[in-house]
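Read through the structure below, which is laid out as structure tokens, and then see the notes.
For this view, one protein chain was removed and the others were kept in their places.
Labels A and B are assigned to the chains in the order they are written; within every chain, residues are numbered from 1.
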Amino acid sequence: MTTTVRTGELRGNSFNGKDLSTPQKLMIFVLSMSLFGLSNILVEVIPEFTIGPVEIALAYFVFIPLVLAALFNPFWVALGAPLGEIIFTDLLLGDFSGIGEIEGFIQMFLAIYIAGSLIRNPLSKAQVAFGAIMIVVIDKFLSAIVDLSKVWFGLEDAEFVEGLPESMLLIEVIGFGVDILLSGIVFGVIPALWLVPKLYGRIEPLMGMQPRQPGKPIQGSTPGIGITVALVFVLGAASAVFAFLEAWGADFGAAEWEWLDTYGPAILLVPAAIFVVLLAGVFVFAGKQRKQP
Amino acid sequence: MSERKTHDVLSMEWIKLELIRTAYATRGGLFAKMDPRVVLLWYLLLGGAPWFTHNITVLAILFGLGVISVIAARVGPLVLGLFVLSLVVEVINVFVVAWFVGGDVGTLLALSELSLKLGAVSLASMAAFVSLDPEKLSSALLALKAPVMLAFSVSYGFRILPILIDEFSIVMEGYQLRGAPAKAPGFLGWRSVSRWGKHAVLAFYPIFLNVATSVRTTVEALETRGLNHSVTHPEGRRLRLSHLQTGTLDWIVVAVTFVGIVFAFWVGAVAPIHR
Partner (left out) sequence: MSTPIIEVRDLSFCYPGADTDTLRNVNLTIERGDFVAVVGGNGSGKTTLCKTFNGLVPHYWQGEFAGSVHVDGIDTWNSSVSELSTRVGYVYQDFQNQLVRPTVRDEVAFAPLNFGLADYDDRTSDALDALGIEALAERFIWQLSGGQAHLTALASVLAMRPSVVIVDEPVAELDPARAHEVYRRLTELNAHGITVIAIEHHAEFIAEYARSVVLMSEGTPVWHLPVEDAVNRTEELEGHGIPAPEVIVACRALGAKKAPRSVQAAADFIRENTREDAWKQSIRVPATQRDTSEVVLSAREVNHSRKGVGGKAQPILRGLNVDLYQGDRVALVGGNGAGKTTLLRILAGLDVPRSGTIEVAGVNTRSRSAARMANLVSYLYQTPSKMFLRDSIEADIRLFPAGRKADDVDELVEKVLTRVRLNEFADRDGRTLSGGQQRRAALAIGLAMRPSVLLLDEPTSSLDIASRDDVTDLLNELSDSIACSVVATHDMHLVSDWASRVLVLADGHITADLTPADLFADTELLARTNLVPPQIVRLGSALGLDPPPLNVADLVKAVRTSAVVEA
């Protein structure tokens, strides 16, 4: 091409390989919101099978946020996807639960962000597969806690309905298994393993970005691991608190906080503790991944 | 083989139209005429009330109020249909669970309390949010000091929804025509379902790339049109909200609802059905 020398004085290079510019963040966010929103509409029209109380239903197309989180900065993907779900399906289909949406948003945000952060190399099959499962595990685990507590506190004296807590737990466990299998594997791992390598190096230039370098921190990485852990923990706690807020709301009229007397305030720490254990596992895994060349 | 006909319902096109109608509240309806901020307040009122009681009488009346609101809001058949379907599933579940745990009428009532409660709340949110077109909702969010990006995303989401659905339908049509031909549907149509599922997943490869291309232009255009500027400068927010005005209708609806809720709690106190 042109071999002549540049005559103009170099003003500088506005490109900085580390940070994402605001529009780039917005692009990832909008893409994630649109695609996950669209996929949620599709999920809504897929027939569901109900065998007794156990629903065999597809929760979401996990591979969509996962593919994006593997290729782009997971933070912005995680922010966009649950918003897409809320706007496209919940709001439009009248399934909007007002304040309750916040709890769903936080669950999904955490699930995608943590799972996406685990993927250091988008071309590693193991990491992508693990990420897909993790999204479902984290999301469903958080929502199971919320569900159980809703029933527990939404019903007056639920513990007096004989056998109910046990069967509720059983139903949750079966539901959990179904979700891992259907949402996590059939519509998670399998499509993601196919799609990530196909899109890698193709989709980034379309959005004016460079493909992610395996092993290197992703462009626009959120600050150090310490802050990340803190952030995730705060959000996790917030999610639990929201669940409990709802539960409190349910009890305002009738109950006299008996459960608090029965179990003591320590009950509040149960979900938080479980969450911390989960997180610890995640970061141990993440640490191992990073050490690998 | 039966002859092919044109279907107006249950096609992708129909879903798209239904969503657009819902989104833009073109059906009219009571809440569509109200100030969006008051609609949110109204929602907090009727959507919040069920959480403060375990009394089935009260919950039933609140559920009734919800039904009236949904009728007044002229909610479309798709949204309503999905709600009724989930309610039916819920009721079946209640019976199955009751039978499963070997419970009696008491168990049944306890469980229907939860269903009734959740049902009443969803009816209120359906009436409110179906009536708020994205612009109104976005304004209400702005008025409540929500981030500019959130308010924008809400209205933008509805703008691209029809485009996304078209995109998906065309890709699926491509697979339908050019992919391997369909075999017999199989038991419970599992082969058709799995074929659809496979195509739906495959469809996302082109959709990812096509949508990425258009998002690039969109975001670039947003930059030139000052969306970023409005995030840091509040004048835009003020101007956008200056047209919001509450009227008599707004307060009448809130007052009537309030009276209805008080009435529900009064009847509940007089004639409680309580477990």
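Quick note on the criterion: a contact is a pair of C-beta atoms (placed from the backbone, for glycine too) under 8 Å apart; a residue touches a chain by one contact, two chains touch by 3 or more.
What you are looking at is a predicted structure, and each value in this text was computed from that prediction instead of being measured.
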Contact with the hidden chain, among B:Leu85, B:Leu150 or B:Ala182, goes to B:Ala182
The one of B:Leu150, B:Leu188 or B:Leu239 in touch with the missing chain is B:Leu239
Please output the residues of chain A touching the missing chain, sorted low to high. 1-2, 4, 6-17, 21, 23, 198, 202, 206, 208, 210
Chain B, residues in touch with the chain not shown (by the definition above): 1, 3-6, 8, 14, 17, 20-21, 24, 26, 133-135, 155-156, 158-159, 162-163, 167, 170-171, 173-182, 202-203, 205-206, 209-210, 213-215, 217-218, 220-230, 233-236, 238-240
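Basically, only the chains that are shown with their structure count from here on.
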Give, as an integer number of Å, the spacing between the C-alpha centres of chain B and chain A. 21
Would you mind writing out the residues of chain B in touch with chain A in their complex? 15, 19, 22-23, 43-44, 47-48, 51-54, 75, 78-80, 82-83, 89, 92-93, 96-97, 100-103, 106-107, 110-111, 113-114, 117, 121-122, 125-126, 129-130, 137, 149-150, 153-154, 156-158, 160-161, 164-165, 168, 193, 197, 200-201, 204-205, 207-209, 211-213, 215-216, 218-220, 222-223, 228, 275
Which residues of chain A touch chain B in their complex? 22-23, 26-27, 29-31, 33-35, 37-39, 41-42, 44-47, 50, 52-53, 55, 61, 63-64, 67, 83-84, 87-88, 91-98, 151, 154-156, 158, 161-164, 167, 171, 186-187, 191, 194-195, 198-199, 202-203, 206-208, 246, 249-250, 252-254
